[in-house]
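Sending over a structure as C-alpha cells; questions will come in a sec.
For this depiction, one protein chain was excluded, whereas all remaining protein chains were kept in their positions.
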Amino acid sequence: MAEIVPLDQAVRELVDDGDAVALEGFTHLIPHAAGHELIRQGKRRLTLVRMTPDVVYDQLIGMGCAQKLVFSWGGNPGVGSLHRLRDAVEHDWPAPLELEEHSHAGMAAGYAAGAANFPLGLVRGYEGTGLAERTNVGWVVCPFTGERLAAVPAIRPDVGVIHAQQADARGNVQLWGISGVQKEVVLGAKRSIVTVEEIVDELDPKPGSTKLPAWTVTAVCECPGGAHPSYSHGYYDRDNAFYVSWDGISRDRDRFLAWMQSHVLDTADVAEYHRILSGSEATPV
Amino acid sequence: MAEIVPLDQAVRELVDDGDAVALEGFTHLIPHAAGHELIRQGKRRLTLVRMTPDVVYDQLIGMGCAQKLVFSWGGNPGVGSLHRLRDAVEHDWPAPLELEEHSHAGMAAGYAAGAANFPLGLVRGYEGTGLAERTNVGWVVCPFTGERLAAVPAIRPDVGVIHAQQADARGNVQLWGISGVQKEVVLGAKRSIVTVEEIVDELDPKPGSTKLPAWTVTAVCECPGGAHPSYSHGYYDRDNAFYVSWDGISRDRDRFLAWMQSHVLDTADVAEYHRILSGSEATPV
Amino acid sequence: MTPVESYTADEMMSVAAARRLRDGAVCFVGIGLPSRAANLARATHAPDCVLIYESGAIGAKPRRLPLSIGDGELAETADTLVSVPEIFSYWLQGGRIDVGFLGAAQIDRFGNLNSTVIGEYEQPEVRLPGAGGAPEIASWCKETFVMVRQTPRAFVERLDFLTSLGRPHGRHGGVGVTYVVTDLGVLEPDAESGELTMTALYPDVTPEEAREATGWKLRLA
Partner (left out) sequence: MTPVESYTADEMMSVAAARRLRDGAVCFVGIGLPSRAANLARATHAPDCVLIYESGAIGAKPRRLPLSIGDGELAETADTLVSVPEIFSYWLQGGRIDVGFLGAAQIDRFGNLNSTVIGEYEQPEVRLPGAGGAPEIASWCKETFVMVRQTPRAFVERLDFLTSLGRPHGRHGGVGVTYVVTDLGVLEPDAESGELTMTALYPDVTPEEAREATGWKLRLA
C-alpha cells in the first residue's frame, strides 16, 4: 500500500547505489524532481533505464550517477544532442557509460512484459539491423507459422519512477494526457516512486486517464512542478525555451557543473529549484 | 473508412458462409442484434469465435449457423448451461459442432496478437492441464531464461462484430464501461461491423472510453437496444430476467425454435424484435 | 438478539470462505459464491479487501451483489476499469493477486479441478462451460480458495478432465489450493503429502457424513 512521504525520504529509502532505476514519461510527465533528488543524494553506479533519455538523464549521467544506460532514443527533442550523454560515451567523462540500446518497439515490449511478469517481449523487427548484433536480443520461432521473431528481455527495474497529476489521500494515482509507459514501469518495478502535482481528497474521473491503485505503488510524493521542464497536462506547459537553453548549458563541462550546483545541489527540493530557476538564465521566455 | 449502413446490408455484404466471425463483448455490449441478423440471413458453416459464448451463440448454434466454436467459457452467466450448445456437442443437434477451446488468458492473448498482427500470443499457462492436449497450442522457449511458454495462435477473424454506445457521423466509434476485447477484435479482423446505440454529431469524451477511428472500422450500423439482453452502460441495464427465462426457452428444441421464429425470423430488425419482446413471456419482470 | 436458528449451505460456505480472507487481500472474484464471500468479508472484518473481477473491474465495491461479472454496478464502483487482455496479463499473470476463487464440477485429492467435461472429451456425457479464467487463476494467484459442494460425484478419485492445477508450485507463481470450502466443512492440503484433508466440519456434520460425501478415502485432521 502506497505511503505518502517526502521525496527525499522516498529516494533515500527506496533507491540503493547500483540499482536499476527507470524514470519514465514519454515527453510528458517526466519525473525531473525525482532525478534531481537522485543527484542530490549522490546515488552511484545506477543502471538507468528509459526509452528517451533526454535532459533528465543528461543531468544524471553528467553528475556521475550512471554506470549503464538502457534506452532507445537519446537526444534533446527538437533541439539536438545530449552533450553529457555524448561526452560520457565518446570521452568517458565523468565516467565510462555502458550502453544497451533497443528500438522504441523493443523497449515498449520489454516494459509490457515486465508489467505482465513475462520473461520476454516480442517484436517483429531487429532482424537484419545492426541492433540485432549489438543489443540484448534473442529469437523465438512461432510454432504456427515458422516465423522468427525477436525477443527482448522483460524490463523489471529495481525502482520505477514516474510523475503524475494527482493522487488521493490513500495513494491512488491518476494521470491523463499522453500516458507513455507510466503504468508498465510501475507495475514492472520491484519498488516505485510516484511524484504528483497535488494530493486531492477524491480523484475526479478524467477522459483517457490511467489509474494506479494505491496497492500497486510504494511511495507517493507531492511535488508541484516536479516535471519541469517537461509538462503536466492540465497543470503547466512544456518549457520549450528551457530545452533550447539546455543545449548551451550542457555543451560545456564547467558550465554544466555550475548550473547543477546552483539549481540542484544547492537547492533542497523542487520548490527551491523553481525559485532559483525563475531568476536564472535558463528560461529566457 | 467506415460506412454507415443498415445492419442487414452490412451483414449481407460483409459476412459469407464459411467465414470465421467473432461477436465480442465481455458480458457488456454483446452484439445480439447482429447475431439475430446472421440468423435471419441464414448464414451457414460459420466458425464462431468468442470468449464467452452465451445466449447469442446458443441462438446461432441452435439455428444451425455454426460449424466450429472457438471459445473459453460457454455458459449462461449466473444461470447455468447453454442448452443449445450442449445439445450440439452432446447430440449433434442440429449439427455437429467442432470445438477449439482455450483459457480466457489464452483467448485474450490471441486477440491481442491479432490486433498487433503477430502470429502468436504468449501465456504462462496451459502446461500440465488437459487443455494443452486438446487445443491448438504450441510452445516457445525464452532465450533469456529457458522457460517454456505456451503460444496461442493470433485470432484474426474474417469479420469482427461488436456493439458500442456511440458513433459520430463520420463513423468514429466510442464505447465506455467494461471494454473487454472490443478494440482487439475490430483491429484484428479483416472486416468489421460495429452496431451502436446512437449516431451523434460529436462524440463527447467519457472517462475510461475506448475509441476506434472511422478508418479502422468497415461498417457502422445504428441499432438502439442492439445489445439486449446484454446491456449498454449509460443506456440500459442488463435484462437479468431474460437470462433466467432463456434457460426454459432453450431447454426444449421445439420451444427454442418457436421462440426464434417469432422473435427473430419473423421480425425484420431490432426494433421489431423489441416490440415482440415487450409482449412476450421472455421477460416476466 | 435472536439466535441464528438455521442457515443455508450457501450461506455457511460464504461465511467460512469470508473468514479465511485477511483484510487488504487482493482477490480475483467470480460470480456466485466467491463474490458473495468476498463481499461479506469486505462488509465485516476485511473492509480493505480489493476485489478484482475478470471483466476488468479493479477495486470494485458493489453495493448489491452483482449477477454477472460484467454487471454495470462493478464498472461504476471500480477504482479503475481495464481491458480483458490487460486484466489477464498485467494483473493476473503479473502475479498481483493474493487470493483467487474457483468452483468446479469435479475436484481430486490434490485440488486439481475439472470444469470442462463429464465423460469422454470427444463424446461427453455433460459438456461443462470450460476453462474460463481457471487455469491461470489456479497458477498465478498466490493462493486459491475452491468453493464446491461435497458429493461423491464432485470429489472424485480421478478427474474426467484436468482443467486447472491444484498444486502449480514452482512451475508458476502460486502455491495452489489452500482451502476447499464445502457445504460440510473445510479441507486443507496436508503439509507433507499435499493431499486435501478435512480440517473443519460445520456444527452437526459428522466425520462419517464427510467420508461418504467424498470419492476418495478422506482423511480428517
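In order of appearance the chains are A, B and C, and numbering begins at 1 in each one.
What we mean here is this: a contact is a pair of C-beta atoms (placed from the backbone, for glycine too) under 8 Å apart; a residue touches a chain by one contact, two chains touch by 3 or more.
Just so it is clear, the structure is predicted and the values come from calculations on it, not from any experiment.
The missing chain, though absent from the view, touches A, B when the full complex is examined. Shown as candidates are A:I4, A:A105, A:V141 or A:I199; the residue that touches the absent chain is A:A105. Touch with the chain that is not drawn comes from one residue among B:H83, B:K211, B:H228 or B:H263, which is B:K211. Take chain A: the residues that touch the chain left off the picture are 26-28, 51-52, 71-75, 77-78, 81-82, 85-86, 89-90, 101-105, 108-109, 111-112, 123-131, 134, 177-181, 183-184, 208, 210, 231, 233, 237-238, 240, 243.
Where chain B meets the omitted chain, the residues involved are 1, 112, 115-118, 172, 183-184, 187, 210-213, 215-216.
To be clear about the criterion, only the chains that are shown with their structure count from here on.
Our note on geometry: chain A versus chain B, Cα centroid distance of 41 Å, whole angstroms. Looking at chain B, residues 124, 208 sit in touch with two or more other chains. Across the assembly, chain C contributes 80, 89, 93 as residues in contact with two or more other chains.
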